[in-house]
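Of the protein chains in this complex, all but one are displayed in their positions.
Letters are used for the chains, namely A and B, taken in the order the chains are written, and counting of residues starts over at 1 for each.
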Amino acid sequence: MRTRKIMNSPAYAEAAAEEMINSRSFWVDARMRFFKNKMAVVSLTMLFLLALFAAFGQVFAQWSYEEIDWSLLGKIKEQGGPNWENGHYFGVDELGRDLYARVVQGSRVSLLVGFLAGILAVCIGSTMGAIAGYYGGRTDQIIMGAFNITLSIPYIIFFVVWQAFFGRSLEQMILVMVIINWTAGLLIVRGQVQTLKNKEFIDAARMLGMSDAKIIFKHILPNMLWVIVIYMSISIPEMIMYESLVSFLGVGIQEPNTSWGALISEGAKTMTFGTLWQLGYPAAFFVIAQVSLYYIGDGLRDALDPKER
Amino acid sequence: MLNYSLRRMMAVIPTLFILIVICFFLMRLAPGGPFTSERPLPPAVMKNVLERYGLDEPLYVQLWTYIKNILFHFDFGPSFSQKDRTVNDLIAQGFPVTLTYGFFSAVFVLVLGIPLGVVAALRHNSFWDYVMTGLAIFSQIFPNFVLAPIMVLLFTLSWGLLPGGGWNGGQWPYVIMPAVALGTSYMASVARLTRGSLLETLSAPYIRTARAKGLPERTVLWRHALKPSLLPVISYMGPVFVYMITGSVFIDVFFSTGGIGQNFIDAAYTRDYSVILGLAILYSVLTFALTLMVDLVYAWIDPKVRSGLK
């Protein structure tokens, strides 16, 4: 075959060797490039601030997240808006509970769940995708079969069964979210690996006797890290919203606890009725997280691009 | 290639079988059955109902009957919640609906998403790049459950341009909003992937070589860069397209299109076993077809992948 012939040329073996040497300093370079990217650094700071807000925001709250302000109940639309005097900085929710305190509480849940589940799911998906793409054949067929089944399983029933057998907790929720979404990024990574594995430098590496694992991690992974990173920055916000569905079905967190997803969907339901702040504040936090992730993703993409070397 | 496709098609049979078995037992494990209701049925009535639908048989008999009916009669069973219909009826009615708006949605996604991504990549850090970024962020800020009500408020209530929902046999004014609301966030993701991928390709050595040879930028882009850059987009669109043509639950509920997505969620809540199974099989077959198509497109674009598909 054509590739075999090219692979046999000494020039390619040399190039491959060079590649290996280069990859040692790859991570150092990447970090440098990332921190040169202004937007990415700003975004990283924002994300850090969000985490601080989630951890310590309740210090500034004048109400607890579950307490009902009876004086506002029933007059939410007229008097429930943001107000510094009564201590409801972000207004109150549909039941007269302090939205600020609830956003703080929701940030904790959402950041935790979004990052853990999002990253885990993409990691599993990418690994499986890489394995399927690299080995092909029967391995590929089995993984694709599992991929197909996961996509076709009625997830509502799955959650309901899970809840019935394992009950409800934050860990359970993250686990089921990962189980249902483990295919995130699988197909894209599989495709990338399929094209990359036929590239000359991979052939060369193989010829030099490198193990499959080494080839995948040293040569294929760096070349498609950008896909994984972008996918992750898409997945995390998706997971944050997905959480509200899972909780809705009874697996996840439970009132009076809340999350961005729950607050946003509650706010969206009443957005046409004139209580826009109920959507606005939680959505703003979600958007900050999302935009930050977007730029961090882009920054990482640029930083991890092996051709920038 | 044909050989490869055939082999892949053979693989669908065990996959489907496993899927049916998993779903079948998953449904039985779920608390509450199709006839559990706020008003518990008297035991005699319950017995008759279960008997009529064969739910009193041992599980393996039920499973076997189900598979047998599919294999020999292509009959996916009756619906328990819509007693006048069979699963075949429901799919025949709902699937064309979601297929229609899903198709237009996919067209919308690709026709807008890819050019946006290309322009953003070519004019890296330019006005168009920012427009694309803005759009990508916007469409994620406005997930469809926020975007759809806003669209209806504007196009239906304020301007009276489009009907606020319904399907009406699929006349075009009824298709527009579901298609756009469904596609917007995917459009942004496609633009983003295109941009990322194209930037990646444009920095590849062979493109540098092509440029060094003095080929016009246009030729470089169209001849050499674009096709390989679309590979990740194609992988991404495969499952998304399945999702689109099987209908978004939210879009179906919100716009009352009568599409298949609504059945999927309703059937799960009402424990309409045969509908759930029928739809899972439909999803699976579609996913299978679309992933195969993605692979074939890959092979078509990248000759080396093709040679890998022995």
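Throughout what follows, a contact is a pair of C-beta atoms (placed from the backbone, for glycine too) under 8 Å apart; a residue touches a chain by one contact, two chains touch by 3 or more.
Everything that follows uses one rule, which is that contacts and distances are computed from a predicted model.
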Quiz item: If you look up the hidden chain in UniProt, what protein name do you find among "Membrane protein", "Ferritin-like domain-containing protein", "Oligopeptide transport system substrate-binding protein" or "Fe-S cluster assembly protein SufD"?
Solution: "Oligopeptide transport system substrate-binding protein"
Quiz item: Of the chains you can see, which ones touch the chain that is left out?
Solution: A, B
Practice problem: Check the options A:Q163, A:N223 or A:S259 and report the residue that touches the missing chain. | Solution: A:Q163
Quiz item: What residues on chain A make contact with the chain left out of this view?
Solution: 66-68, 70, 73-75, 77, 94-95, 156, 159-160, 163-164, 168, 248-250, 254-256, 266, 269-270, 272-274
Exercise. Write the list of chain B residues that the hidden chain touches.
Key: 30-33, 35-42, 44-45, 47-49, 51-53, 78, 81-86, 89-90, 93-94, 149, 152-153, 156-157, 160, 163-168, 252-259, 262-263, 266, 269-271
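The rule is simple: only the chains that are shown with their structure count from here on.
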Quiz item: Distance from the CA centroid of chain A to that of chain B, rounded to the nearest Å?
Solution: 21
Quiz item: For the complex, which residues does chain B have touching chain A?
Solution: 8, 11, 14-15, 18-19, 22-23, 26-27, 29-31, 133, 136-137, 140-141, 143, 145-146, 149, 153, 189, 192-193, 196, 199-200, 203-205, 228, 231-232, 234-236, 238-239, 242, 264-265, 267-269, 276, 279-281, 283-284, 287-288, 291, 294, 298, 302, 304-305, 307-308
Quiz item: Where on chain A does chain B make contact in their complex?
Solution: 1, 3, 136, 141, 144-145, 147-149, 151-154, 156-158, 160-161, 164-165, 183, 187-188, 190-192, 194-195, 197-199, 226-227, 230, 234, 237, 241, 264-265, 268, 271-272, 279, 283, 286-287, 290-291, 294, 298, 301, 305, 307-308
